[in-house]
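Data first, discussion second: the structure below is written as structure tokens.
Complex shown without one protein chain; remaining protein chains in place.
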Amino acid sequence: MPSEVSVDEANAYLIANFEAVSTRSNVDIMADSRAVMSLVARPEHLRPGGYISGPTQMSIADSAAYMAVMTKLGIVPMAVTSNLSINFLRPCIGDAVIADARLIKLGRSLAVVEVDIKARGADKSASHAMVTYAIPQES
Amino acid sequence: MPSEVSVDEANAYLIANFEAVSTRSNVDIMADSRAVMSLVARPEHLRPGGYISGPTQMSIADSAAYMAVMTKLGIVPMAVTSNLSINFLRPCIGDAVIADARLIKLGRSLAVVEVDIKARGADKSASHAMVTYAIPQES
Amino acid sequence: MPSEVSVDEANAYLIANFEAVSTRSNVDIMADSRAVMSLVARPEHLRPGGYISGPTQMSIADSAAYMAVMTKLGIVPMAVTSNLSINFLRPCIGDAVIADARLIKLGRSLAVVEVDIKARGADKSASHAMVTYAIPQES
Partner (left out) sequence: MPSEVSVDEANAYLIANFEAVSTRSNVDIMADSRAVMSLVARPEHLRPGGYISGPTQMSIADSAAYMAVMTKLGIVPMAVTSNLSINFLRPCIGDAVIADARLIKLGRSLAVVEVDIKARGADKSASHAMVTYAIPQES
């Protein structure tokens, strides 16, 4: 079963609606219940030591989770993050960061997504996030 | 008991070390176990609808938590976020966002900070974050 | 504005429906958006060192959050916890534990509750929990 939204449609949606996201990250994969995004780090994404910063990792985790929800629901502009919890595991050292998001529950009003974040080419995860999206109810 | 680090020292530290943070947010208060930061929203901080975005709120929550730790420990460059959990409560509608961080536990290896985030002038919180910082051990 | 459910009604509901909870904890306060519960520790609630255990604190935090939701919504048997995140701050040393729950957001499908947990008589919190309840939608 493929994604309800293609990679091209996902990138076009982000470019049209999220200036901050679209200028810095890219949707690479839209599959059934899974989305992968990447970001090539620029100076504003780094923290002392040259590591990719925590806020950069949180931002791409949130975006990738949103895309994972869209693989099943299609474009849902009014879905909003209700909770994001992230554990930072190791320094994120590299020229780019990859967020791999997998939908683990899709209910009527909530979706829960697990996101693995690592530097491109790294063996081990830099961080791990759980993201809950609230799905707007039709009324 | 005042802060170990003044407002001016805190802002100077951020400007010198965090390009992304320093260009967009300001330390307003450094008190005993409490730090307040603010950010005037620019287009890249907004999401559809004109609200201040979730990643913008997460980023300032993380920074304000770091500053709250510094009020007790002084400048600790190697402290790193180990966990951040945020609940988004309502749309963050306004021209600026304020993060008010309060240190609720300072142990030898961990600090826990509660952060209230709201739009400037709003009555109610837009989000609420709990942030854990790992404190480097001297060895 | 008082609670939609009285202390007596809340305790009766727990006794009738939750064997585990009712045999070990008590609702002390039901106010507007706030509920307080307490539990007198027995051997099965302790961990090595004689402290009140983490699972005991999590359990009473969850129950008190549920009661806080009921102060506004009345008895909602099908409300379920969707997320609970707890930070343990210090050992919980005492003969009883108190959970003080405050509703910080009540939406159509989600309620968010902040819970402060401490040993009876203690100055400082033993733990701090954020609990999200999913509210059943009428259909």
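Observations
Letters are used for the chains, namely A, B and C, taken in the order the chains are written, and counting of residues starts over at 1 for each.
Keep this in mind: contacts are C-beta pairs under 8 Å (C-beta built on N, C-alpha and C of every residue); 3 or more make two chains touch, one makes a residue touch a chain.
The model shown is predicted, which means the values in this text are computed figures rather than measured ones.
Among C:Asn11, C:Asn83, C:Ser109 or C:Ser125, only C:Asn83 touches the chain that is left out of the view.
In the complete assembly, the contact with the undisplayed chain comes from A:Met130, out of A:Ala65, A:Val80 or A:Met130. Across the interface with the omitted chain, chain C contributes residues 17-20, 23, 43-48, 53-56, 58-59, 62, 77, 80-88.
Those residues of chain A that touch the chain absent from the view are 85, 87, 89-90, 104-105, 112, 114, 125, 128, 130, 132. Those residues of chain B that touch the chain absent from the view are 82-83, 85, 107-110, 132, 134, 137.
Here is the rule we go by: only the chains that are shown with their structure count from here on.
The greatest centre-to-centre gap from chain C, using C-alpha centroids, is found for A.
With centres taken as mean Cα positions, chain B sits 22 Å from chain A. Chain geometry summary: the mean Cα position of chain B and that of chain C are 29 Å apart. In chain A, the residues touching two or more other chains are 82-83, 85.
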